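Excluded from the complex is one protein chain; the other protein chains are retained at their positions.
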Amino acid sequence: MQHTEFASDNTSGICPEAMEALLAANSGTLASYGNDEWTRRACDAIRATFETDCEVFFVFNGTAANSLALASLCQSYHSIVCHKLAHVETDECGGPEFFSNGTKLLLAGGADGKLDARGIEKLVAARTDIHYPKPRAVTITQSTEVGTVYSLDEVRAIGAACKEMNLSLHMDGARFANAVASLGVSPADLTWRAGVDVLSFGGTKMGMPVGEAVVFFDHELARDFAYRCKQAGQLASKMRFLAAPWVGMLADDAWLARASHANAMARRLGNALARLPGVAPLFPVQANAVFVSMPQQAADALKDKGWAFYSFIGAGGARFVCSWATQPEQVDALVADVRACLG
Amino acid sequence: MQHTEFASDNTSGICPEAMEALLAANSGTLASYGNDEWTRRACDAIRATFETDCEVFFVFNGTAANSLALASLCQSYHSIVCHKLAHVETDECGGPEFFSNGTKLLLAGGADGKLDARGIEKLVAARTDIHYPKPRAVTITQSTEVGTVYSLDEVRAIGAACKEMNLSLHMDGARFANAVASLGVSPADLTWRAGVDVLSFGGTKMGMPVGEAVVFFDHELARDFAYRCKQAGQLASKMRFLAAPWVGMLADDAWLARASHANAMARRLGNALARLPGVAPLFPVQANAVFVSMPQQAADALKDKGWAFYSFIGAGGARFVCSWATQPEQVDALVADVRACLG
Amino acid sequence: MQHTEFASDNTSGICPEAMEALLAANSGTLASYGNDEWTRRACDAIRATFETDCEVFFVFNGTAANSLALASLCQSYHSIVCHKLAHVETDECGGPEFFSNGTKLLLAGGADGKLDARGIEKLVAARTDIHYPKPRAVTITQSTEVGTVYSLDEVRAIGAACKEMNLSLHMDGARFANAVASLGVSPADLTWRAGVDVLSFGGTKMGMPVGEAVVFFDHELARDFAYRCKQAGQLASKMRFLAAPWVGMLADDAWLARASHANAMARRLGNALARLPGVAPLFPVQANAVFVSMPQQAADALKDKGWAFYSFIGAGGARFVCSWATQPEQVDALVADVRACLG
Partner (left out) sequence: MQHTEFASDNTSGICPEAMEALLAANSGTLASYGNDEWTRRACDAIRATFETDCEVFFVFNGTAANSLALASLCQSYHSIVCHKLAHVETDECGGPEFFSNGTKLLLAGGADGKLDARGIEKLVAARTDIHYPKPRAVTITQSTEVGTVYSLDEVRAIGAACKEMNLSLHMDGARFANAVASLGVSPADLTWRAGVDVLSFGGTKMGMPVGEAVVFFDHELARDFAYRCKQAGQLASKMRFLAAPWVGMLADDAWLARASHANAMARRLGNALARLPGVAPLFPVQANAVFVSMPQQAADALKDKGWAFYSFIGAGGARFVCSWATQPEQVDALVADVRACLG
């Protein structure tokens, strides 16, 4: 039997608050393509969450949210700066290049999976001739692909550098909830007040069945974006079922409570694993993911026991991800099995 | 208050059989991206439905299903023959052109919204020089955008013509269920046995919250299609929630019972409207949609009463669509209001 | 032996003024990619010709000039209004759709191959919903594909209508020289002063070996266009050989003298053919092309005699095009053979 509990936060099902809203939305006929009350309420809830009159679009998944958002910032002959570990580079099968018809990703390094303003500036300055795509945007992932979180100051510094260089700033927030819960700051402070122009706000990993929100803080950048979504196969006809879960999750800050829980489970797991001899943390545990190294033999044994996890950065590296659904007993069971595998 | 009951079949909610399966699927953690039992079962159910070892991919909506399927048949410098009323031409905001990076749609006429083999041949023969995109595929909609249905013989004739001309044949089956229920033939006979290479099998209009299936009857055409879906933002991470409704709907032929009901409601509506003086049918009612003409004044009055419907083919044309959820009393209420508006 | 004299104006070779400049440019080493004196001089000559500080880019052929210019006016989910006989629609193998990643062409009719403001307005107003690509540009061909010429007033009316509707206006000037020579107006009056935003200025048919100019009268629209050309394989490394012929042709209005000659040859041919019994003009002869109908048998016999020409608009239609190189004796020889074929 396979244990998929920690393979990713997308192995979990639908969170109760999202499900309740979904069921409530399944009543009678409603106008399609987003011209319904649930969609209006969901957009308003997001605007309230960000304390600003932002433009909101619901799309089906994260690849689409990121790729369409980035495409709206660039033309095909432009380029986008991202971290070399960024999901847009490593795990979207060329989605950003496809939706933008060829925009190139420029890869920067940076400790703990995070870009820094200096690195962006260097990369942007490296080539300014016609034979190389012109940088037009930067994308950062919050929380990052390696379970770390940009501090408010770090985001602000990048926001300021982007402004300086006339670059748009996109935030891949597939796990935005975990970042906000981790930092304890307001969504507004962490995004538009820090210089973020557009956010991919993740719903699926937060506990929804399907769906992400693309949130534009700059109205001009959102011009005709509804057409872009429609053409790209990202306009749901029964939109209420994408929208309602947002109403459910954002009410009473359920989304943050659920994300805090996931973060806490990751800390519990990270702390327990760190105490095991032979296991070493690869990155600080700041959100809902834990990255450790262990002897390859132990990692193999753990897979033999049925645990599914992503092997990361060479031999013996392992990623474990917690979600709204993770239970303390599951964490403890994993830790016990790791201990056993370490022999 | 707005009456959205007949605006489209996508104004209805989730059908009970789909919802039941969705709820059942929301249990525990499961492998993501389709590596789960629900997805396996849904694919098997579709294979059983079509009595063949077809390749099945679940995507989010109809624009994506059609556009990705067509893109897999063509290169950018090819062209696709479709009816001038085809959804791919009139209502997907250039989706097919976008996903294929420029493939041109060649528009043919044809009675009752249907292509015929002769018209396709003429269009294909019209240009064979390098300055015009080379035809590589044909797409037909079953049931059609105007509520008619291709007979088995009509599909076979087109299938044979395609084979002759070395063109692939795609079927836009956003309302495939309504066509099968209407004709009373087997899904296999209506598709691959008649020469269809790939089918967009509609789930949303049938009663699901979100999701369509792309079904390839030719394995070679499906090569690497999973990568195409992933790159195009059409791979659901929590795939079980797209797959489970198929399990629910295909079991015990619920999908056909539901479609038969929708068709019956349309016949009831069509018959009743046809009896009203001043109302004339625009197309035969063969599936779940009714197209009539009425005096413009009556149509305006009907909108004033809150009825939402699509205005079609010039002044006074109206489309009414029934679904799994349509109730006889709703039909009767609409008919009564039309009668009143004519008055 | 084949007579290609009237098959098209691209069957002619290099005009003496262009060749002379080409030979002069072939001296020593020069900076590549347009950073040379010849390119600077050619750009300045075009600016002088249009009496304004326009932005000039040299590309290789007409498909590229049109497609890149149009792509710079639109996003993939936009649409472009053109005449149904426009070259971008009928003879570029989907080039505009390819370079713009899916922008749709909306086809309008119009007498003598010309759009009119009213027809554009009707087409633009026909669909304003999210399911159909949003119109963003209009393209007109001057002189047209059927050898007619928009009058100054006609262009101005279209320019005003575009302004009104917030659409950009592109002119396909593959045979711009013939239009200017025909009307006897200034290039500035016929373009930017009439509302044209960007012009594809044809060099090849005018007498060059290869190359067209894309001329932006709106600097903002030209932003980063150099990158677009580079990425699209349209930046010549030995740019001097694309640029020099422009220097040669624009000096002393050689381009207009050559175009006037081509136009005169077409008039001579048109007048002579019109006098033949059984031959009827299909369009007014206003530039360098002649369109006539003749009995199918005569057209066949003419082809048997080796004359190459494009068959146009059904049975017996024929297009004959004159160029800078056309000689009166060639016109007379063709007329004699047509007369003989008419039997």
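As written, the chain order gives the labels A, B and C, with residue 1 at the start of each chain.
The working rule: a contact is a pair of C-beta atoms (placed from the backbone, for glycine too) under 8 Å apart; a residue touches a chain by one contact, two chains touch by 3 or more.
In this text the structure is predicted, and so the values were computed from the model without any measurement.
Of the candidate positions C:12, C:79, C:260 or C:293, contact with the unshown chain belongs to C:12. Checked against the full complex, the candidates C:21, C:64 or C:213 give a single residue touching the omitted chain, namely C:64. Only one of A:103, A:142, A:168 or A:293 touches the chain withheld from this view, namely A:103.
When the whole complex is considered, the residue among C:105, C:232, C:259 or C:272 that touches the unshown chain is C:232. The chain not shown here is touched by just one of A:10, A:79 or A:191, and that residue is A:79.
The chain not displayed touches chain B at residues 33, 75-78, 101-102, 130-131, 133-134, 224, 226-228, 230-231, 235.
Residues of chain A that touch the chain left out of view are 76-77, 79, 90-95, 97-104, 130-133.
Listed for chain C, the residues touching the missing chain in the whole complex are 2, 4-5, 7-8, 10-14, 19, 22, 25-32, 59-64, 67-68, 92-95, 98-99, 101, 204-205, 209-210, 227, 230-238, 240-242, 308, 325.
Basically, only the chains that are shown with their structure count from here on.
At the interface between chain A and chain B, two copies of one sequence, more than half of the residue numbers in use appear on both sides, so the contact is built from largely the same positions.
Central chain (C-alpha centroid nearest the global protein C-alpha centroid): B.
Separating the CA-averaged centres of chain A and chain B is a span of 33 Å.
Annotation for chain B: residues touching 2 or more other chains are 92-95, 98-99, 101.
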